[in-house]
Structures are given as structure tokens and as C-alpha cells.
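Have a look at the structure below, then the notes.
Removed: one protein chain of the complex. Kept in place: all other protein chains.
In order of appearance the chains are A and B, and numbering begins at 1 in each one.
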Amino acid sequence: MFSAIWKFIQKFSSPPYFYQISNKMIPWLAVIFLATLVYGLYGALITAPADYQQGDSFRIMYIHVPAAWMSLFIYMVMAVSGAIGLIWRIKLSEVVAICSAPIGAVFTFLALITGSIWGKPMWGTWWVWDARLTAELILLFLYLGILALYSAIEDKRTASRAVAILAIVGVVNIPIIHYSVEWWNTLHQGPTVTKFDKPSIHIDMLIPLLVMAVSFKVYYVMALLMRCKNEILVRESNTKWIKEMVMK
Amino acid sequence: MTEFFHMGGYASFVWSSYGIAFISLLLGVILPMRTNSATLTRLKGRFRREQIQAQEMQDNLQDTQEKTS
Partner (left out) sequence: MAKTSISTTKAFYVILKRDLVLAVRQPADIVNPLLFFILVSVLFPFAVGSDSKLLVEISTGVVWVAALLASMLSLDSVFKQDYQDGTLEEMILSAHPTSILVLAKVLAHWLMTGLPLLLVSPILAMMLGMPDDGVFILVVTLLLGTPVLSLVGSIGVALTVGLRTGGVILSLLILPLYIPVLIFGSGAVSNGIAGLDISGQLYMLSAFTVMAVFLAPVAIAASLKISLS
């Protein structure tokens, strides 16, 4: 049975097979994404009752929280994928790692900007040095570092390996950063309630949140496959299978 | 209906958040699609040129072979 799984992985990690499969999967993923998105948005904007404290502004949470979850999730995937590519030299793993980076950066940016917008009516300022928001900001710098390093190295395979090391170092540091920032926040703020505490969770409020989280995950896979296709085209441009596919 | 758009007074905040999210995610899909078609076009052009060049070299080789034989 293991040899069957291994054969499947080998087949799947061959670029031409991956490219064809991606082409087939992307439209389906788009459909699932839109379906879950609509369902989630309906719950977020209409079904969920307005919070008694924050009113309708809490609905920003339905973008902010899933985006923040994605920013961390994608970093993990990037680090694991990078590590696999580094250790077993699997090309596709390298591609998945670097193609995840811009998507993760966008989600991080989204979490930051919605966090800022959410904070303004609640706390009066466009930015608060809340522990979680500050940690997201540092995460954004980690993502930008990965993108900068990759673009600075000419050879793509060397670049992938360098970026994998950076991602692994980053992933080890993320819990340290979160803990440090959490401590720093209580030091300079005193024992106040964390500013982005979710409102008391009502089931009608929770379900749209989970649906949005799923929706964003589907989006990630879809966007990832699209970017991986481009990366594969560039990396494998001198191979026979690309020539045949392009000239068809 | 107007209550929906009004969002309890927080309209500008809620809708700008959702708007930015929508635009970001949309761009995250449109940009790769455009890059993909641009790359395919570029590669097609390159392979065409290489094919023509290879064909020319073959013709030249045939010519010189014919001349020397």
C-alpha cells in the first residue's frame, strides 16, 4: 500500500502531471470558493445578529479573523513545503513554497488593514499596538523578507533553498514573537481586555466565521495552483513537455 | 434594505473593509491569469523562432551538402 501512495506522490509531483491536474481543478475550486463565500457573506452580513457592544462594526471580524488565520496557516505551509523541498529536493515542493508567499502576504496585509479599520470606530485611532495586530505586522515583514530574498537570487533553485531556510527560521521564531509581543503588550498597557476579543460567541455568529475560513482556504488553494502553473512554466521552459504543450 | 447598507452607522468602515478584501482577492486571481497568458504567448513566440532557426540551419546544411557532393 505504501508503494502505491509513494507512486501517487511521485506522479503528482511531476510538473507536467501537476500542471494538467491544476488546469482541471481550478474551475472547480473557483465554484466551491464562490459558493462558500456567498454562504459565508450571507451569514456575516445578514444572519448574524449585531453585537450588543460593537454594533454592526463587528462584521469586519468576518474578514479580519479568517484573514489572520490564513496568514499564519500559509506561513506554516510555506515552511513545511520549503523544508520538504530542501531535504528531498522535490521541485514542486519548492514551487508551492514560493508561490504561497505572495498569497500569505496579501492575507496578512488584509488582516492588518481590516484590523486598523475595525479599531477606528471602536478605539478612536487607526492603529493600536494590540498584541495580535503587532504580531501580524511582524509577520508581514517576515513575508516581505522571503519575497525580497527570492527575487534577489538569480538561480531559482538556489533561491528556493535560501528561502526555505529563511522560512524555517521564521516559523521557529513565530511562537517566540507571539509570546514576546503578548508579554510586551501587557507590560505597556496594563491588564486591559485584548482589544480584538471576539464578541461572546453566539452560534449564529460562529458559523459564518467558520464558513469564511473554509472559503478563504479554498481561495488559497485555487490562487496557489494558478501561481504554481506560472512558476512551472518559467522553470521548465526548456523541457520537451512544455514545448509540446505550448505549440499544440 | 437601507439598514443593510447603513450597517448601524458603521457603513464606511464595514464596506471599506469588505471592499478592500474583495479587490485584493480579485487581483490575486486576475494577476496570475494575465501572467500565465503572457508567459504562454512569450514562450510560443520563442519556440516558433527556434523552430524557424532550426529549419534554416537544416536548409543551409542541405545546401552545402548538395554543393560538395
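A few notes on this one:
The criterion applied here is as follows: a residue touches a chain if its C-beta (ideal position, glycine included) is under 8 Å from a C-beta of that chain, and two chains touch if they have at least 3 such contacts.
None of these values were measured; they are calculated from a predicted model.
In the full assembly, the chain not pictured is in contact with A, by the touch criterion defined above.
Although one chain is not drawn, the whole complex shows that of A:M61, A:L166, A:L209 or A:V246 it is A:L166 that touches it. For the options A:L144, A:I207 or A:M245, the residue in contact with the chain missing from this view is A:L144. Residue A:T158 is the one among A:Q20, A:T158 or A:T239 that touches the chain missing from this view. On the side of chain A, touch with the chain left out of the figure occurs at residues 138, 141-142, 144-145, 148-149, 152-153, 158, 161-162, 165-166, 168-170, 172-173, 176-177, 179-181, 183-184, 187.
Just so it is clear, only the chains that are shown with their structure count from here on.
Computed from the mean C-alpha positions, the centre of chain A lies at a distance of 22 Å from the centre of chain B.
Residues of chain A touching chain B in their complex: 45-46, 50, 55-57, 59-60, 63-64, 67, 102-103, 106, 109-110, 113-114, 117-118, 120-121, 219, 222-223, 226-227, 229-230, 233-234, 237, 242-243, 246-247. Per the touch definition, chain B reaches chain A in the complex via residues 4, 7-10, 13-14, 16-18, 20-21, 24-25, 28-29, 32-33, 35-36, 39-40, 43-44, 46-47.
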